[in-house]
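One protein chain is absent from this view; the other protein chains keep their places.
A, B and C label the chains in the order they appear, each numbered from 1.
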Amino acid sequence: METDSCRIDTKIKTDDPELVSRSSRPEGTIVEVNGVKIGGKEVVIMAGPCAVESEEQLSETALRVRAGGASILRGGAFKPRTSPYSFQGLGKEGLEMLERARTLTGLAVVSEVMDTRQVQTVARYADMLQIGSRNMQNFPLLKEAGRTSKPILLKRGMMATIDEYLHAAEYLLSQGNTQVVLCERGIRTFESSTRYTLDLNAIPVLKQRTHLPVIVDPSHGTGIRSLVPTMARASIAAGADGLLIEVHYRPDEALCDGSQSLYPEEFDRMMTGLRKVAEAVDRSIHVL
Amino acid sequence: METDSCRIDTKIKTDDPELVSRSSRPEGTIVEVNGVKIGGKEVVIMAGPCAVESEEQLSETALRVRAGGASILRGGAFKPRTSPYSFQGLGKEGLEMLERARTLTGLAVVSEVMDTRQVQTVARYADMLQIGSRNMQNFPLLKEAGRTSKPILLKRGMMATIDEYLHAAEYLLSQGNTQVVLCERGIRTFESSTRYTLDLNAIPVLKQRTHLPVIVDPSHGTGIRSLVPTMARASIAAGADGLLIEVHYRPDEALCDGSQSLYPEEFDRMMTGLRKVAEAVDRSIHVL
Amino acid sequence: METDSCRIDTKIKTDDPELVSRSSRPEGTIVEVNGVKIGGKEVVIMAGPCAVESEEQLSETALRVRAGGASILRGGAFKPRTSPYSFQGLGKEGLEMLERARTLTGLAVVSEVMDTRQVQTVARYADMLQIGSRNMQNFPLLKEAGRTSKPILLKRGMMATIDEYLHAAEYLLSQGNTQVVLCERGIRTFESSTRYTLDLNAIPVLKQRTHLPVIVDPSHGTGIRSLVPTMARASIAAGADGLLIEVHYRPDEALCDGSQSLYPEEFDRMMTGLRKVAEAVDRSIHVL
Partner (left out) sequence: METDSCRIDTKIKTDDPELVSRSSRPEGTIVEVNGVKIGGKEVVIMAGPCAVESEEQLSETALRVRAGGASILRGGAFKPRTSPYSFQGLGKEGLEMLERARTLTGLAVVSEVMDTRQVQTVARYADMLQIGSRNMQNFPLLKEAGRTSKPILLKRGMMATIDEYLHAAEYLLSQGNTQVVLCERGIRTFESSTRYTLDLNAIPVLKQRTHLPVIVDPSHGTGIRSLVPTMARASIAAGADGLLIEVHYRPDEALCDGSQSLYPEEFDRMMTGLRKVAEAVDRSIHVL
């Protein structure tokens, strides 16, 4: 055990995240998802339903967000739900629907992976793997995802400090995968007028400390549809490299998160406003 | 006691804030501070040092923020400090310096009041009374300030929910003073990479629930100079009616909050960026 | 100003709380309220209604808690209420009722002071001045109370760190008043199953860092009647020097905080349990 202990001791001295730190790549990282570049001058919009529910729901929503200006389609096939009795997602069937929606619209596809045993399957269908807030410190999952060659969207844990968040990203990079995008999605605080407290301070703080692109999810962050366009504008003004927006072709019928999903018309109007704010900070919205 | 109890019971039935609610004045309130209108199309910039420290410090800083585009000068003469051994402010002498700085620059002056017994004094010198975060639920102070005819800047308590904040504002209005401006200044959360967590969600939430103008203090909200310009931009994109910015002619020598105070040159640069973002959301920065 | 700045600089170097620190009085402080000693081997029970509502309510409740084993009577004459339309307390009339209840029962009386202008008045009637959670950083009030010779019950701010709490107590001691009792009363967290999160960790942490006695208010801390006896037991096991318990002779008719007030019978039962736990940690409950 002596040698072993020594090895361990040496490691303990280097616990800080290094691969993700800004100093290791001052110019910043550009993550490419099916040709869409995240982290450059253009702001990338990812949009779609919370969960994949049906062929019609997904394709209709995908066509609408494509028309409105999104570049990447979001949609969960495996859903982490608080209650075991809530809709848990369509699983592989949902992934197949995402694949068809990609063919239909040309949008790249991002979808969540929750289990080390699902990583290969999701990686086969999706263009980008999402690791959700509740799994930000699911270390075996991070390691498994980090071993794929797919770009990864790592959402901030609702209870994670910036330090812990950077360490979680370091798990991914330490496995060889450098294509990682961070996503602020609201933290848990005492305030109850919003579902979470979307923490836009995280954008400039992360930008100072890491070279990875940073996007924002104002849909989960606020949990309230009417706040999403405003907080989306603020996110871009604060330097976000992209947005993750929940849109549903019929929010009132959504199986999850309907009250925070935009109607397609609202998404269109929001995009008009975002273009102006992007321009004000010398950026533009990516067009497919 | 029977009659008395009845009277009390009746009151209990109407605990909700009414005077501040959006429905009581759907068109919104415009608060006027020495001719500067807060709550209209123009975004108003208040800037200055955390504390009034000396004639030179205040006048130099005031001239610089005036030149940079501020309309109102901030500066504390009575300072709420965590430790009894920290600089507690210059008191009345500080108020006199503020008065001279107003004459020198034409800037209106906002200054904090901490004690019911100071209200009349501060009201004599300042154009706007500030009630600080730690006093948001100092109810006797709210009542006393609400009885003056001065406009009031009521900062959100670092631990206050939106509900409690609106109730605190209701205390002011219930005394007859309708000239109240709200100010998000950061809430306390588990995150420690910033001093507080500036909660920009509060802007659209407050806008929906009250007719009072809402401004943001990114200096106290973040506690970190380098984050201020970014969060100021985001605040305007999120709909803020104004900003409260700490600027010091020599931040490295400041007696308090130096590390979150902008250098005058930084303030100037920030203002250039703010004008673009204001335009992107169909507003402009007020010019004196 | 040169001399002045120097003086200030010197002060800045000594911002840490000194007078309250454990090292300045390792043996601990005993605070005496009308002969009742807080901080010694005996645990002191303070009980009574949230607010003084009427002669009958106060005297009936006082007699019941006296019989049950309380040594000090609590009751607010000036009430800090979230809404301006809630019952604000009976004021001076309430103080007079407290005085008569003291005569009737022999209980010492603790009552809250909220305004610097009330300090002398409350000090005339009460045996101990309470400074409430919302006023923990009301520095002018702390200074004014610190100049009286009355013992002071300083409640922890619901969002105050232990550091800030000790600094607040230092304000009192720096004015010459060393008769200060601290009181944990629940902090604000994300958890909503209780009104606040009663933080019993604060007891041993404070005991390590200061010589001042520490008591606990499980009534406000939980906001739920059925949790009070359990958390009271835990508080004594954790080393509390006393408890502050809300009891109302008719909780269902209380003008404030009825749902967290014990029925007199519950108070009696709780006291039986507390005596056993006190004994288990080598202490006893003070008997008048």
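The rule we apply is simple: a contact is a pair of C-beta atoms (placed from the backbone, for glycine too) under 8 Å apart; a residue touches a chain by one contact, two chains touch by 3 or more.
In this text, all values refer to a predicted model and were calculated from it rather than measured experimentally.
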Subject >> Where the missing chain makes contact, among the chains that are shown >> reply: A, B, C
Subject >> Which of C:23, C:103, C:149 or C:193 contacts the chain that the document leaves out >> reply: C:193
Original post:
Which listed residue, B:161, B:189, B:235 or B:261, touches the chain dropped from view?
Top reply: B:189
Subject >> Sole contact to the chain not displayed, among A:63, A:159 or A:288 >> reply: A:159
Subject >> Chain not shown, touching residues in chain B >> reply: 188-190, 192
Original post:
Footprint of the hidden chain on chain A, which residues?
Top reply: 1, 5, 8, 11-12, 14-17, 53-56, 80-87, 114-118, 134-135, 137-141, 143, 157-159, 163-164, 167, 170-171, 174, 188, 255
Subject >> Residues of chain C (touch criterion as defined above) contacting the omitted chain >> reply: 159, 161-163, 187, 189-194, 197-201, 203-205, 208, 221-222, 226-227, 230-231, 233-239, 273, 276-277, 279-281
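By definition in this document, only the chains that are shown with their structure count from here on.
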**OP:** Quick one: report the Å distance separating chain A from chain B, using the average Cα coordinate of each chain.
**Re:** 35
**OP:** Identify all positions of chain C at which a residue touches two or more other chains, and write them in rising order.
**Re:** 188
